[in-house]
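A single protein chain has been removed from this complex, and every other one stays in its place.
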Amino acid sequence: MPMIDQSAGKTGGAPEGVRPRDRLALLTADNAAVPLPAGVQAITAILLAGLLIALPWLGLGYRFLSIAITTLYTAIGLYGLGLQFGQAGIMSVGHAALMGVGAYASAILSVQLGLGFWTSLPFAMALSAIVGGVIGLPTLRVGGQHYIIITFCFCALFVIVLTNGGTFTGSATGLDVGSVTPLPGINFDKLSNNYYLVLAALFLALAATYLIGISRYGRTLRAIRENEQLARSVGINVDLHKLGVLMVSGLFAGLAGVLQLYYLRHISPTLFGAFPSLYLALMVMLGGARYLYGPLIGAIIVNFLPEVLNLEPVDARIAYGICLLLVILLLPGGVGAGIKNIYLAIRGGLETQGGGSNGRA
Amino acid sequence: RADEELPIGVIAAQSGSFVSAGNTIVGAANLAAQQINDAGGIKVGDKTYKIKLYIRDNRTDVNVTIAAARELVNDIGVKAIWGTETHDFSVSMAKITGPAKVLQFSGNSSLGAVLDDKAVAEDGWLHYTFQSEPQEWQRSGSTAKGVLSLLTPQLKSPPKHSVVFVGNDATGQYLSSHYVKALEAEGQKVDLVQYPPDTTDFSPLLTRIKGMKPDIVHFWYNGDSTLTAFPQALKLGVAPSYFLFGVDPGIYQERSLKADVPVTMSCVPVCWGSSPYPEVKQYFDKYFGLGAAKGPQSSVSLLYYDYFFWYAKALEKVGKIDDPDAVVAELLKSDYKGVVSPVPLVFNKHHQVTFATEVCMVEPNTSDKFKCAVEQPPAAPPPGDNGG
Amino acid sequence: MFRPSPSLQVRHPDLIMDIFVQQLVNSLSVASVTILIGIGITLIFGLAGIVNFAHGEFLMVGGMATWFMVGTGMNFFVALVLAGLLVGALGFAAERCLFRFTLNRPMNGFIMSIGLSVILQHAVIRVFNEFQKSITDPVGLVWTIGGVDIIAMRAIVVAITAVIVAITYFGISRSRYGMALRASVSDRDTAELMGIPVRRYVTGVFIYGSLLAGIGGALMISLFPITPFTGSVIIIRGFAVSLIGGLGNVGGAVVGGLVLGLVDGLSAGYGYPEWTDAYSLVVMILILVLRPQGLLGGTLGPKAS
Amino acid sequence: MNLLAVEHVDTGYGPVSVNRDVSLAVGQNEIVTILGPNGAGKTTLLRSIAGLVKPRRGTVTFEGRNVTALHADEKAALGVVMVPEGRHVFADMSVRENLLLGAYCRQDRDAVEADITLMENYFTILAKKRGAKAGTLSGGQQQMLAIARGLMARPRILLLDEPSLGLSPLLVSELQGIIIDVREKFGAAVLLVEQNAGLALSVAEQGYLMNSGRIVASGGIEQLKLSPVMQELYLGKRARQSS
Partner (left out) sequence: MAALEVRGLRKQFGGVVALNGIDLDIDTDRVVGIVGPNGSGKTTLFNVVAGVHPATGGTVRWQGQDITNIGAHRIARKRLVRTFQQAMSFPGLTVDENVRIAWEQGRRDDSRWASPGMILDFVGLAPLGRAIAGSLPFGSLRRLGLAVALGVSPELLLLDEPGAGLNDSEAQAFAAVIAQLPPQGIGVCLIDHDMDMMADLCDRLVVLDFGTKIAEGPPGEVLSDPKVREVYLGPDKKAAAS
């Protein structure tokens, strides 16, 4: 006689609830696709915005504020990288060069034509976007690893061109600019005002990233990331969108570059070379490219960790490397993923408990 | 009676790729501060100040440099900052020290490119910035004369054709532009060959230079690269004589380098390995005594060291520590007899000093038989060199 | 492309040929080191999909170890073997403790390898210091053949590389391992189902690749000095070589190394010197764009995630 | 003694659990089938037997030896060979190389060529496409290659996951013969997961019915056909027809 288990359902498939012993697995999962409740999102956004706005008044000192500015303009560039890698799946390790295009465009406009921060900004962003698109052309032909090396080469080439660019690029010495043209009543030489300028731009970048993420455009990019062939067959112009997202990423990079230029007020080729680029890739991975706050978190970690560790410099580097390894090993989706997963685990845990007690009752 | 503190900042690379340069600033500052404090401090007005150093590692990162400068200037309120060792960083830093009226002593001579009338004027952005090295045309002239005077007797016929071999970075570009002019002013026919920064295999470029049949090859700027390239050149037999900029006889000796042709070398500013001046020898004994590494850049520390004393002297003269404008004015009109030069140092209107460069020649097939010369810099820039 | 800059023309026609030959010999020896590291990278990258940025550091560690051992009076060639073994062990440890966990996320492996490279660089600085290290030429001979000066050590480097390349090439193409490696690249799970011990292979190529990097480092320091930062410069050439030749293709790495070495050597010898590095970068980009599968063809690599 | 015994196995992916308390047995030379609806966990079970998924609980015993913790490659070396669902041929490699890889674990190198010929007799298209890259084969041709590659290992037990997928009716009926050959000629057992119940029921002796990750019915094929669950799930003509 066949044994028949009548209690079993007729349709298979639906995943079961989370078992407590699998919590750890949950922590390391990639839950970028899981939406958070609107309330949670709103509270996070308000808390974060409030904290960032209040920062200059917390009495943390100029050093802190300076590093915060660096962090924020880096994060703006990272949001571009987050978009192209996190959403569209195109990684680049030449992103600093793209920021450099913006910075140099603005600086050259300032030196040659006397344009200031505000007037040169649109041109610089546009140029970064165009260059982003042009170096993106190989993505239509080659795969991920190839493109990584190509962007790396581009970056090195960019530095060589700048170094040999004569007075036009300022050669290896670089170019100088004045301070940000003041707006009525706001002088950007004051560090906190400079901070707010960069913060405003960061909010723009965040808002843009958020909107893209929830929009049809964002989904289109993710479709390309996940399966190009299928994307084509549902009518997505994959080539156009790939170039498009690299151009959008270029816009972010251009903005970040100009902010960097006017913060440093002196730029030179090495700022935009291979190693800064590598660190950008590192930050975006560390924070979690697919998560709204991932790039910001990545920028914060990389910029502030050496400050926090504050060991003897060589030891600090070693400790920093070890931290990096631990994060990647324990939180493969980045710190952003880790935070989201902790939230999900707590919430999921409550649900499971509720379900369990119901079952017993 | 408790002494007051005079806060002074040091920003230098203690990690990252410029460590070897950065460490010299820190070493010199520590030595100078210790000596000044041990000697009783600085008497300003009726108070005595002890130097308190705030040393910050810039991690060879411009953002950290700026943050450190902000911290030192705004959070701590230092009166002066020593550093950095790089042109870019020093320039960005000057944009913070300038408005805050904090004095800045920077080591790079390529600052000369931006230290013009407008920049150093009372409202200029470099009014408070001083370049610790001489004007580049002076150093180039002094060096070129030294090299030629030492080498000419050694060669079969007087040298006519020089190749200048230099790293293609900011400092290299700036320095070599003056040195080529200086050599031409001495009657040399000069070819300039630039190598990419970070080159380790110099053979292709050296082979190419060999094909140009030069009388002297000048390895100009960046002691580390020079020390990499020079042995390769010897093996390839590139030229009948060489000049190594910034390689100290001490290093030559320590590494037991040996060549079968005459080799000259210079130090910036005075050699620790074979110094003509007893004060310099004393200085380096103490400097190395504090544990500093003996590197090709070690002698640069001397510059940063002297300026501490000069600055202290200016403060005493002004009698106030809170009047940076007066200190600048005092520095510009005073002179100071430091270790670096037998004649007193004075600042020109572009905040630069004048001193000669020491050039030494090692006899072929030895590592320690040196003959040195100190040729005074020319009175005016050579033709085609617009100063700086 | 190699139009000489006007002021730099060789003015002695009799020298032109000699100089040219000398340039070729130079290029070949540097290409050798690049090839050694390229083979390691192409094997690791090809099989495990990990862009192991620390591979350059492995080379640097090999060089530093050689410097240290030679400093204690050891024979260079003994030091070379020991350096290879040491770095091989390092690769083994790295694979077991780190990269094994990121096999399914190559991007994470890449980031982790950057972390590892930071650690190794500074660990070396901690143990020694940040200054460049060099050893005296272990052979110290210069052969002059028909007016061409050939540094003997350079020739030896080329010879050692040739032997290693031959061993690797036959080891891979003559045995079924080569096929198994390619299968593992295209579908790891299914390869395991066929009984291919993919994990052990990954460990194996890690050890072997690292060993080659160690030997490469030893050979490199016999040619010119290295610093703790040398690794990060050489690594990009290594990657370029492995991609240009075709991923997973040992012959490709050799061809890629030769192409890059020649472009490097000739552009330094005959191009505008200040653009020396640019020539090879342009060549790399062109090859990668025009022949993504590499000059000799290879896999397109495991799918990145 | 059973060749393969699965006892109280639980499986899952990350937080999701799939199989629960699954036990089954395959005797020497036996053909056993697992049937069940889409998503029941059949593939996952085969993967855990083959070593691609680690069971969370329970044991897998092969020839009396506990092999639960072994990796797929180690199991393959013991003769537990799986033909995965959805083909998974090595797309960049030639058909011949794919077949050779199937024989990766075999020691009798000389017999391999003979087996390739055998496979080319089973599936004549493979002979024609010998040098072609596997990725350029049609769907059904890839399926044939995947089956042939599995057979090349001369397994002790062959785990077939939906081998009829994408095969033309003509070939499905040939597949029937091949599965029987595996037992007769190779002396191997077969554990067959099939949606084509017609095929499964016509070759298997024992059957298990799986749903929602559990075994819900088991027994000899003739008994199983009569079970109500079976009737419900396989109303299809073919099932009735072959009964």
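As written, the chains take the letters A, B, C and D, and residue 1 is the first residue of each chain.
The criterion applied here is as follows: contacts are C-beta pairs under 8 Å (C-beta built on N, C-alpha and C of every residue); 3 or more make two chains touch, one makes a residue touch a chain.
Just so it is clear, the structure is predicted and the values come from calculations on it, not from any experiment.
Asker: Considering all chains of the complex, which shown ones does the missing chain contact?
Answerer: Across all of the complex, the chain we cannot see touches A, D.
Asker: Of the residues D:31, D:52, D:144 or D:204, which one touches the chain left out of the display?
Answerer: Only one listed residue reaches the unshown chain, and that is D:144.
Asker: Out of A:223, A:271, A:286 or A:335, which is the one that touches the chain we can't see?
Answerer: In the complete complex, the chain left out is touched by residue A:223.
Asker: Contact with the hidden chain only, please: which chain A residues?
Answerer: 12-15, 30, 33-34, 216, 219-220, 222-223, 225-227, 229-238
Asker: Can you list, in ascending order, the chain D residues touching the missing chain?
Answerer: 13, 16, 35, 37-41, 43, 85-87, 125, 132, 136-141, 143-144, 162, 165-174, 195-197, 232-239, 241
Keep in mind that, in the parts below, only the chains that are shown with their structure count from here on.
Asker: Measuring from the mean C-alpha position of chain B to the mean C-alpha position of chain C, what distance in angstrom results?
Answerer: Going by mean C-alpha positions, chain B sits 37 Å from chain C.
Asker: Compute the distance, rounded to whole Å, between the mean C-alpha positions of chain A and chain D.
Answerer: Spacing between the chain centres: roughly 46 Å.
Asker: When the centre of a chain is set as the mean of its C-alpha atoms, what distance in Å lies between chain B and chain D?
Answerer: 77
Asker: Which residue numbers or ranges of chain A touch two or more of the other chains?
Answerer: 160, 163-164, 314, 317, in rising order.
Asker: Scan chain B for residues touching two or more other chains and write them down.
Answerer: Answer for chain B, listing residues that touch two or more other chains: 15, 168, 196.
Asker: What part of chain A is in contact with chain B in the complex they form?
Answerer: Against chain B, the touching part of chain A is residues 61-63, 65-67, 70, 160, 163-164, 171-174, 176, 189, 191, 263-268, 270-271, 303, 306, 313-314, 316-317.
Asker: Touching chain C in the complex: which residues of chain D?
Answerer: 50-52, 71-74, 76-77, 81-82, 84, 88, 90-93, 97, 100-102, 104-105, 149, 153
Asker: Across the complex, what residues on chain B touch chain A?
Answerer: Interface residues on the chain B side: 14-15, 57, 59, 62-64, 66-68, 70-71, 73-75, 87-88, 91-92, 95, 99, 110, 113-114, 168-174, 196.
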